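Questions regarding the structure given below will be posed in turn.
Complex shown without one protein chain; remaining protein chains in place.
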Amino acid sequence: MAQKPAALVIGAGIAGIQAALDIADAGYPVYLVEREPSVGGRMAQLDKTFPTLDCSSCILTPKMVSVGQHPNIELMTYSEVVAVEGEAGAFHVTIRRKPRYVEEDLCRGCGACAQACRMRGRVVDTFNQGLSKRSAIYVPFPQAVPLIYTVDPETCLYLTRGVCGKTFLCKDACPADAINFEQKERIVKVDVAAIIVATGFDLMDPRTKPEFGYGVYPNVITGLEFERLSSASGPTGGKVVLNGNEPQDVVFIHCVGSRDPHTGVPYCSRICCMYTAKHAHLVRDKLPNARITVFYIDMRAFGKGYEEFYDRVKEERVIYRRGEPSEVYRRGDRLVVRAEDSLLGRTVEVEADLVVLATAVVPRADTPAVAQLLGLACSPDGFFQEAHPKYRPVETARTGVFLAGCCQSPKDIPDTVAQAKAAAASALVVLHQTRSR
Amino acid sequence: MDIQQHAREIGLGLDLFSCIQCGKCTGGCPVSMTTVLNVRSLVYGALIGDIAGPIHEEALWDCTCCFTCVERCPKDVRPAEVIIALRSLLVEEGKVPSTIGNALMGIFRQGNPLGYAREDRIAWMDGLEVKSAQEGCETLLFTCCSSAYDIRAQAATKALVRVLQAAGVDLGHLGTEETCCGNEVRRVGEMGLFEMLVEEGKPLLEEVGVARMVTTSPHCMNTFRHEYQLGMDVLHYTQALARLLEEGRLNMTGRVEKVVTYHDPCFLGKQNGIFDEPREVLKAIPGVKFVEMDRIRDRSLCCEGGGGRMWFEGTNTEGRLAFQRVQEAADTGAEILAVACPFCMAMLDDAVKVKGLSERLRVMDIAELVAMAL
Partner (left out) sequence: MKPRIGVYICHCGTNVAATVDVEAVTEFAATLPGVVIARHYTYMCSEPGQALIKEDARTLGLNRVVVASCSPRMHEPTFRAASHEGGVNPYQVEMANIREQCSWVHPDRHEATDKAKALVYAAVMKAAHLEPLEEREAPVTPGALVIGGGVAGLVAALDIADAGFPVHLVERSDRLGGRVAELNRTFPDLEPVAEWLPALVDQVRRHPNITVYLNSRVTDITGFVGNFEARVGPIEAGLAPAQIQVGAIVIATGYNVFDPRLKPEFGYGIYPQVVTTLELEQRLSSGDLTVNGKTPKEVVFIKCVGSRDQQLGRPYCSRVCCMISAKQAQLVRQALPDARVTVFYMDVRTFGKRGEEFYDEARRAGVRYRRGNVSEIYRRGERVVVRVEDTLLARTVEHEADLVVLAVGMEPRPEAADIAALLKLPRSADGFLLEAHPKLRPVDTAVDGVFLAGCCQGPKDIPDTVAQAKAAAASALIPLMRGVVPMEAATAVVDPELCAGCGMCVEICPYSAPALDPLWGVSRVNAVLCKGCGACAVTCPSKAIRLQHFTPDQILAQVEALVGW
C-alpha cells in the first residue's frame, strides 16, 4: 500500500467493518485485523434484526464482501495484534498471523476437506452456539469472508496428538492441495497513523445465575442460542424445535445477569429488551398457537421505531408480565417459571417448554489485556473508557486510538454503526493531519 | 365461575394486547378512589387469562362508563369495554343488582327504565304545543326517558321546547312511540335488549325522514351518533342553541343576574369533545357572570350518573362524587350550577340537598337559564 498514512482496525464485527469501509472509501489504506477465521462478528450469528426484521446476514454479507475486495483494505483474519508502539501519526504495530494450516491462495472453499475429516460431526460448533457439531477443519459459516478453511488446532487429531489415522483424510480430499500442516505463524509489522478498536462483546454465562437452571435443563437456552435456532441457515433450518418437539409455552426472561450488582453487571445491557421482543415475534411467526410470555422489569424500547415495534409484538398476542423470575424448576416433563407478577402483587408459576434467557452483554474476556497493549483505560463496567462521556464518545485517553461498537458499551446495530462511523471520522482527521505534516 | 373462563376470550376479543399496564386508566377513573374497582387490573386479568385476583363482582357495577379510561389510554385500548363485557356475562347469568334488573325490565315493557306507562311519556307536554314528528318537521326532538318522566328534568324539557320554538325551530316529537335509546342498556351489558331497541328504534327514527335530531341528553346523542348509524345529523341541544345564537335566531331580551358555573357531562365532553357550545350559550345570556370550576372540560369530574349508576347506588354509598362536585361549584362563589344532562341534573340536584347547599347553590339546566332570559 502506498505513501498515504494507514489506519489499523482491530476486530471485524459490524463496527470494525463499517469503520474500515469509511476510511477506505475516503481513500486511505486500512489494515483490518480479525481474530476469528472470518469477519462478521456477532451480527453474522443473528437471524433477523429488530426493528425492521431484515435478515441479518442478507444486510451484512454485502459489507463483508466489500471489505474482502476493497482495494484500500488489507484484511488479516485469524490474526491478532501483539504489540503497539509509537504515537498518533506513527504507530508501529506487530500482528501475529496464526497458521490456518491451509494455504490462503490455494483454498477454493469447496469444503471437501471438512466432508472428509475424521472428526466430522464431533467438534462443538461455536458459531452455532454449540447447537450442532462440525469438523476439525472448518469455515465458521458458509458466507464467511474470506472463504478459506481453517484447521482448528484445539480439536484436529494431527495437531493435538501428532497423528490422524494412517493418512490425513483432509489433505487427501483437497482438490487444490491447499492443506499444509507445516505452516507456521507469521509476524507482520505495519506502520499506521490511527487505530480503531472494535473488539465487540461477550455474553455472560447464565450459569452465573444458577436459579434459572441453564446447563441443567436442556430447554433453557440463551438469546444467542435462540438466534441460531431461529436462523434459516442454523442447525434446525429455522425451525424452533427442541429435542424434536415444538414448544407450546415459551417464556422469555429479561435482564439475566444485567442490572444486578451481585453479578458484577450493574448496568443495563441495552439490547436485550428489543431482541427479546424480536424473538417473541419470531416465535409467533413460526408457532402461531404458542403461548408466549415475557417477564420484564422495565421495557426499554427507546430507539427509532422501537416502541412501535414493541406495540406490534404485543398485538401479536405476546403477554408481557412485570416481574423478574426467581427460579426455574422441573415439573413432570415441563419447566415452571416462578415469579412475582408485580402487577398482580402475587407469585405465579408459569409452565413452559422453552425458556429463553436474555443474558447480559459483558466485555470481551481479553479486554484488560487489549487495554494494556494499547495503553487504554477501562471504565468501572469493564468496557473501554472513552475520553469524555458526552462530547468525546469515541476518543480515548491515548491520542490516535478510537473506540467503535460494543467494546465501549453495549449497543444495538444502528448505534454501533453510528459510533463506528464516528470513530472513522476521528481517524480520518488524524490521517489527514499526518499526511499534510 | 364463568367469568374466570371467559376472561381469556374477552382478552382476545377486545384486543387488549396493546396494553402496557401503565395505569393511566385506573388513575383517571373517578370511582377508583372510592371503590375497589380497578379497570387496569381487570384488563390485566383478561390479558393473562386469570381474573381471579382483580375481580370483585359487585364493584363491576360501580363503573359510570364515563370513558375517561378510554379517552386517556395511550395505547388505544378501550379498558371500559372489559367491564362491559364482564357485565354482560353477569347479565347472562342473571346476576344483576335488582334495581338495575328493574330498570331493564321497565325498558323492555314500557320503553323506559322508570317503568312508567308508555302513554305518560308525553305528559310533560302539558301546556305546550309540540307537533307530531310523523306529520313532518324540520327538527326532531328526542327526549331522554328522564327528560320525559322525571319531574325535575321535565321542567328543563319544557324550557327547551319554549326556547327552540321562540327561535322559530320547526320542532316535532315521536309522541308515545318514543322509546329508550338504550345507551345505558348497552353499558350495563344487556346486549340482547340493546340490539332489540336498535332494531325497533332505528326504522322508527328513519321513517320520520328529518335531517336533524336534537336530544335532551348527551347519553342519547352518544348512542345515536355512534351505535345506531342513522342517516341524520344528531345534535345535543346545547349545540343546537349555539347554532341558533350564531345565526342570530335566538334573541334574549331578559337578564339573568347570576354567577353561573358549568359542569361538563362525560358523555358530552370527554366522550364527544363538546366543551365550547354549552359555555358559549351560557356566556351569551345577558347578565350572567360565568365562572369556571377547577376540574373542567377534559378533566371534569364525573357525576356518577352514567353506565347504569342512575339505577344503582354503588358499593360505596358515602363518598359520592356528586358531593365533591357541588362543593367545588359552591366554592367558586357560583349561585347556579348549570348542567346539560338529565342525569347530571338528578345527581347534582340531589347532592346539593344532601350537602345542605340549597341556600347557596341551585342546579339548573342550560335550557332553563336561556328560557329565563327570553
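Some observations on this one:
Read from first to last, the chains carry the letters A and B; within each, the first residue is number 1.
Note that contacts are C-beta pairs under 8 Å (C-beta built on N, C-alpha and C of every residue); 3 or more make two chains touch, one makes a residue touch a chain.
Note that the structure is a prediction, hence the values are computed from the model and not measured.
Taking the complete complex into account, the chain left out of view touches A, B. Within the set A:Asp298, A:Glu327 or A:Glu349, the residue that contacts the chain not displayed is A:Asp298. Across the entire complex, the residue among A:Thr49, A:Thr199, A:Thr276 or A:Thr396 in touch with the chain not shown is A:Thr49. From the set B:Asp126, B:Glu199, B:Asp294 or B:Glu318, the residue in touch with the chain omitted from the display is B:Asp294, counting the whole complex. In the full complex, subunit B touches the hidden chain at residues 18, 20-29, 32-33, 38, 40-41, 54, 68, 71-76, 294-295, 297-299. The chain not shown here touches subunit A at positions 14, 18, 22, 25-28, 49, 51-52, 54, 58-59, 61-63, 65, 68-69, 108-110, 142-147, 232-233, 237, 258-259, 266-268, 270, 298-308, 311, 342-345, 379, 381, 383, 388-394, 408-409, 413-415, 417-426, 428-429, 432-433, 436.
Keep in mind that, in the parts below, only the chains that are shown with their structure count from here on.
Separation between the centroids of subunit A and subunit B, computed from CA atoms only, is 60 Å. Chain contact summary for the complex, subunit B toward subunit A: residues 12, 15, 17-21, 41, 44, 47-48, 50, 53-54, 75. Within the complex, the subunit A residues that touch subunit B are 299, 311, 314-322, 341, 343-346, 348.
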